[in-house]
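Here the complex is missing a single protein chain, while all its other protein chains stay put.
Chain nomenclature is as follows: A, B and C, assigned in order of appearance, with residue numbering initiated at 1 for each chain independently.
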Amino acid sequence: MSNNTTSSLWRQKVHEIIYEADTPAGKIFDVVLLILILMSVILVALESVPGIGEEYANQFIIAEWIITIFFTIEYILRIISINKPSKYIFSFYGVIDLLSTLPLYLTLFITGLNALIAVRALRLLRVFRILKVTRYIGEADKLSKSIRASGPKIAVFLFAVLVVSIIMGTLMYLVEGADSGFDSIPKSIYWCIVTLTTVGFGDIAPVTPLGQFIATVIMIMGYGIIAVPTGIVSAEYSKEVKKDNPNYRHVNTQVCQNCLAKKHQDGAQFCHKCGYELHD
Amino acid sequence: MSNNTTSSLWRQKVHEIIYEADTPAGKIFDVVLLILILMSVILVALESVPGIGEEYANQFIIAEWIITIFFTIEYILRIISINKPSKYIFSFYGVIDLLSTLPLYLTLFITGLNALIAVRALRLLRVFRILKVTRYIGEADKLSKSIRASGPKIAVFLFAVLVVSIIMGTLMYLVEGADSGFDSIPKSIYWCIVTLTTVGFGDIAPVTPLGQFIATVIMIMGYGIIAVPTGIVSAEYSKEVKKDNPNYRHVNTQVCQNCLAKKHQDGAQFCHKCGYELHD
Amino acid sequence: MSNNTTSSLWRQKVHEIIYEADTPAGKIFDVVLLILILMSVILVALESVPGIGEEYANQFIIAEWIITIFFTIEYILRIISINKPSKYIFSFYGVIDLLSTLPLYLTLFITGLNALIAVRALRLLRVFRILKVTRYIGEADKLSKSIRASGPKIAVFLFAVLVVSIIMGTLMYLVEGADSGFDSIPKSIYWCIVTLTTVGFGDIAPVTPLGQFIATVIMIMGYGIIAVPTGIVSAEYSKEVKKDNPNYRHVNTQVCQNCLAKKHQDGAQFCHKCGYELHD
Partner (left out) sequence: MSNNTTSSLWRQKVHEIIYEADTPAGKIFDVVLLILILMSVILVALESVPGIGEEYANQFIIAEWIITIFFTIEYILRIISINKPSKYIFSFYGVIDLLSTLPLYLTLFITGLNALIAVRALRLLRVFRILKVTRYIGEADKLSKSIRASGPKIAVFLFAVLVVSIIMGTLMYLVEGADSGFDSIPKSIYWCIVTLTTVGFGDIAPVTPLGQFIATVIMIMGYGIIAVPTGIVSAEYSKEVKKDNPNYRHVNTQVCQNCLAKKHQDGAQFCHKCGYELHD
C-alpha cells in the first residue's frame, strides 16, 4: 500500500469499490451486484419451469451471457485488486464464482456440452451467491449468532431426535414391514424424522393397529422433544433482551441533594459523585 | 361545520352515525353493518358450495339484492356525509365497497355478464369488509402491535427461510428431478417451504434415498429456524407483561411509624414522605 | 339435614359416598366408578373395530349389560341422595348418564332398535363420562385455569386465524378452482385452516404456480400467527412460576446476632424479631 504508483492506486480504488461499501461508488457497485444476483437466481429458477424454459430459450441464453460477462469481470477484478489472490480464489465464494461462470464459456469450445446435465447443474451453483446478500442485513448476523450460541444444546436435541428415530424406525420396520412402505430401516428412520418434526408428508403412513399405536407414541414423544429447541431459543433470546436494557429491572430514584447526581446503588449512603450523605 | 343550516346538521348527524360509534344510533348502525357483512360473507361462501348454489339460486339472488341495496345506501351516505368525498372514494375500503356493489347492477344492463367468472369474483371482494370488524376488538390492536414490534426480526427470519428454501429447493430439483414431482425449481422451493414450516402436504415427497436424506436435513434445519419467531414473540410478550405490573417483582412492606407511608425504597433509612427515621 | 330420621341418615350416607371423596367408602366408590368408565370407553372403542365387534358380539352384550346396570344403580342413587334431584337430572352429566343408559333398556321392548345407528350412537355418549376422570387430577385444574386465563388473547388469535382463513380461502377458491379440489369456499377455508395450523393433510393441495405461491404466503403467515399463542402461554406460565416461589430471586443471608432470626428485609438495620441492631 506504501508504494503509490498509478497502478497501485488504481487497484486500491477497485478494492475499495468491490470489497468495501462505505464510498458512494462502493454502494452503487453493491446494489448493482445485489440486483444481478437476484436476477440470476430468478433466471435459473424460471429456466427450470417446463413450458417457459423451451419457449424463451433464446432470451434465456442472452440474459445468461450478460450476467455471466458481468460476473466474469467481477471475478477478474476481485483477483486483481486483492493483495493475496489465492485467499479469494480458494475461498467458498471464489470457488462458487468460478464454477458457476466457467460452464457457459466451455460451451463455446465443446459442442454438445450444454446438453450434459452435470454441466447445467454447475450453473445452478449460482444460487449459492444469494448467501452474499445476507451480509447486507445486520439482523441476520444477530440471528445466526444467537443460533450458534445455543449450538451445543441444539446438538444434544439433534442427537436425541436421531436416537429416537433410529430406535423407533427399526421398531416400525419390524411392525409395519415393506407392505406399508416401510421397506428398509433407513426409510423407516426417514419416516420417523418426518413424524417427530410434525411435518407428516403422508407418503408413508402406518397401516396396522400396532404401527398406528407406535406412531401415536412417536408423535407425542416428538412434541416433548420439539418443545425443547423453542424453549432454548426463547430463553436465550429473553436473556439477550435483558442484556440490552439492564436498567428496566430496577430503578433507583434517589437524587443527591448536593450535586443532583442520579443512578445511585441501592441502599447507598453517600453520593457516588460528591460523597455527600444521601437521604431518601 | 360552523354554518348550521338544516342540510349541514343532517349531514353531521349521518356522519356521526356512520363514521363514529359513541352514540346509541352509531352503535346500532355498527352492529347492523357487522351482521350484514358476516351474512354477506356466509352467503358468498354458501353460494360457492356445488349443490347448494344451484338449488337455492332464487333465494340467493333475492338475498344478494337486499344486501347490495343496503351497501349501496351505505356507500352513498358515506360519500354525502363526509367533507372530502374523494378521501373515502379512493381509500382501500372505498374501492372495495364500489367494486363489490357494482357488478350486480351491471348485470341488469348487460346480459350474460353474470356468467363471467371474473365478474362474479368481484362480488367476493366483499370478504375484505370483514377486516372492518377488527376495529371492534380492542385486543386485536395489541396483537397486531406486538407482531409489528417484532417485525424486523421476523423479516430476518423470513429471509432465512427464503434463502434456505432457494438453495435447498435447487438441490432437491437436481437430486430428485421431475419423476418425483420436483419438475421445476420454483416448485421445489414451494416444497421446501412446505417442509420447513412443518406443514408437509405430501403432494410432493422425495423418493430417492439421497432426496430423503436432504429432506431430513431440511426438516431439522426448519426446526432450528422456526423456533426463532416463537422465541421472539414469547420474549417480546414477556417484556410487555412485565411492563404492565413493574411492582410484582419486589414488595417492600415497610411502613413509616410516623406517617404510615408505604412503598419505601429498599434500604431506605428515612421515610420518603416525612423524613422520620424508619425501623423495620 | 336437621331431621335425623333413619331414611334421611341413609340418604346422607349415600350422598357422602357418591358425591364426596373424603371417606374410605367414598374413595372406593370413586375408584370403582373410574375403572368402569375407562372399561366402558375401551369397550365402546373395541366394539367399533371391524373384525372384533362381530366376533365377540355376545361377550360385548354381557359386558355392556353389567356396566349399564351399574350405571343405572349409580344414576338412581344420585337422584335419591340429592336434595334437589332436578339439579342433577338437568346437568350436563345427568343428561349424558340418562341418554347413554336408556337405549339398552329400550332394545328389550322394541325389536330392531339395536340396528338403528342413531340408537347405537347414543350409547357412544358414554365417552363423555371420561371427562369425570379429570377431576381426580389436580394439575388438570391448573392447566385449564391457565388456558382460561389467556382466554381473551387466544380468542383474538382465533379471530385472526378465521379472518385470514376466510380471505385466503376465497382467494384460493378463485385461483385454484374445483379442478384442484378447492370446489367451494367453505372447503377452501377448511384447507386454509389446515395449512395455517401446519397440519397439512395433503388431501387438497394447490396445483397452479400462483396457488402454490399463495399457499407459501399462508404458511409463513401462519407461522407468524401461530407463534403468538405459544408465546402467550409461555409468558403466562413464566409469571405463575415466579408467583410460586417469590424468594428464589433474592436471598438475604443476614442473621441477627441477638436472636439468630433470618429472612431480614434488604438493608434492614434492626432485627424484625427482636429490634437488635443488625450488622452484616
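Keep in mind that, in the parts below, a contact is a pair of C-beta atoms (placed from the backbone, for glycine too) under 8 Å apart; a residue touches a chain by one contact, two chains touch by 3 or more.
None of the values given here were measured: they were computed from a predicted structure.
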Contact list for the unshown chain, restricted to visible chains: A, B, C
Touch criterion as defined above, residue of C:56, C:70, C:88 or C:190 at the omitted chain: C:190
Interface residues of chain A (partner: the chain not displayed): 152-153, 155-157, 159-160, 163, 166-167, 170, 173-174, 178, 183-186, 189, 195, 198-202, 205, 209, 212-213, 215-216, 219-220, 222-224, 226-228, 230-232, 234-236, 238-239, 249-250, 264-270, 272, 275
Hidden partner chain, residues of chain B it touches: 49, 198-202, 209, 230-231, 234, 266-267
Interface with the unshown chain - residue positions in chain C: 41, 44-46, 48-50, 121, 124, 127-128, 130-131, 133-134, 137, 139-140, 142-143, 146-147, 154, 158, 161, 186-187, 190, 193-194, 197-203, 226, 229-230, 232-238, 241, 249-250, 252-254, 266-267, 269, 279-280
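Here is the rule we go by: only the chains that are shown with their structure count from here on.
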Contact-pair overlap exceeding half with A-B, pair selected from A-C or B-C: B-C
Centroid comparison with chain A (C-alpha atoms), farthest chain: C
C-alpha-based rotation, chain B on chain C, 0 to 180 degrees, nearest 5: 90
Chain nearest the overall C-alpha centroid of the shown protein atoms: B
Where chain B and chain C are represented by their mean Cα positions, the distance between them in whole Å: 29
Rounded Å distance between chain A and chain C, as computed from the means of their C-alpha atoms: 42
Multi-partner residues of chain C (each touching 2 or more other chains): 198-202, 209, 230-231, 234, 266-267
